[in-house]
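I am attaching a structure below and will ask some questions about it afterwards.
Only one protein chain is missing; all other protein chains are in place.
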Amino acid sequence: MRPKRIFVLGGARSGKSRFAEALLGETGKPRVYIATAQAFDGEMKHRIAQHKADRGADWRTVEAPLEVASALGEVSAQEAVLLDCATLWLSNQLLAEADLSGQSDALLAALEACAGEVVVVSNEVGQGIVPENALARRFRDAQGRLNQRLAAWADCAVLVAAGLPLVLKGSLE
Amino acid sequence: MRPKRIFVLGGARSGKSRFAEALLGETGKPRVYIATAQAFDGEMKHRIAQHKADRGADWRTVEAPLEVASALGEVSAQEAVLLDCATLWLSNQLLAEADLSGQSDALLAALEACAGEVVVVSNEVGQGIVPENALARRFRDAQGRLNQRLAAWADCAVLVAAGLPLVLKGSLE
Partner (left out) sequence: MRPKRIFVLGGARSGKSRFAEALLGETGKPRVYIATAQAFDGEMKHRIAQHKADRGADWRTVEAPLEVASALGEVSAQEAVLLDCATLWLSNQLLAEADLSGQSDALLAALEACAGEVVVVSNEVGQGIVPENALARRFRDAQGRLNQRLAAWADCAVLVAAGLPLVLKGSLE
């Protein structure tokens, strides 16, 4: 049976979003895109527009830089949802000076309760040298802990490198 | 047959320590924890205390920020030992201005000679952008070389991501 909860982990520009979108294309269900990006500058605006164009028009898009839990609550059992991505969301929470641990609890609760099929995309950020910046270290820790919880929540977890998947848990079939 | 020498590689906050501890829990043998952390500041003190609490009381703990080779020499054939982690140890050697290559030789010799079952935890630190700092580049190189040697030493090597293992060599069964 097709997994109902999929976790897609990968580095920057690893092809993880495209891989996740292709997974959702296979469902045949109405698709919801929970977008977490905030366009603070031209670089981000360009990326958001590029992603949207790559994705195509047949998605319902919900902009939720912070309110991902609410957005998940409004997904119906007939829909398939892509949350892209947990890393931008966590980074937005950090910038908003939120309690990262409490927000992660709320995200996990909303994922547990979500009625539809869900694919969550997130970044692996812990395989470089320790950052000199204390805030970056704090973020790296919070992200690593969140990734562990997302992997535990999922039926199927995949690491994407160079656009190709390595199955960490369960099966994509 | 259960592997006697296991190498657990992972990023920061990847769940590698918890995974390694769970492996040792399956042995049924008296357990030794070779702790490499040094508490220079509040951040590290907090981490060490948190790790110790997570681990529980039924471990013999040896504090060995530098003298890991000696600590391994005192492990008996009846014991199972967790060295956590080779990255902190190497970083301590760097701060102590030791010869990293010579110290790595000594560590590998001690691992070869160790009578008990051994699990070694280490960090993957080479999958980010080249660090601007020359010392960080030197550390990254030394760590990468050490990880290759630890993987060659092991019967079984595992890459942990988001708490989940990918077997690189041998088998965990």
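Residue numbering begins at 1 within each chain, and the chains themselves are lettered A and B in the order written.
The rule we apply is simple: contacts are C-beta pairs under 8 Å (C-beta built on N, C-alpha and C of every residue); 3 or more make two chains touch, one makes a residue touch a chain.
Since we're looking at a predicted model, the values are computed, not measured.
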| item | value |
| --- | --- |
| Hidden-chain contact residue, picked from the options A:A37, A:V62 or A:I129 | A:I129 |
| From B:T36, B:Q103 or B:Q143, residue that would touch the chain that is not displayed | B:Q143 |
| Residue among B:A22, B:M44, B:V130 or B:L172 that touches the chain left out of view | B:V130 |
| Sites on subunit A contacted by the missing partner chain, in the whole complex | 10-15, 43, 123-129, 131, 133, 136, 139-140, 161-166 |
| Interface with the unshown chain - residue positions in subunit B | 7, 9, 11, 124-130, 132, 134, 140-141, 143-145, 147-148, 150-152, 157, 159, 166, 168-169 |
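Just so it is clear, only the chains that are shown with their structure count from here on.
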| item | value |
| --- | --- |
| Centre-to-centre distance between subunit B and subunit A (centres being mean Cα positions), rounded to whole Å | 30 |
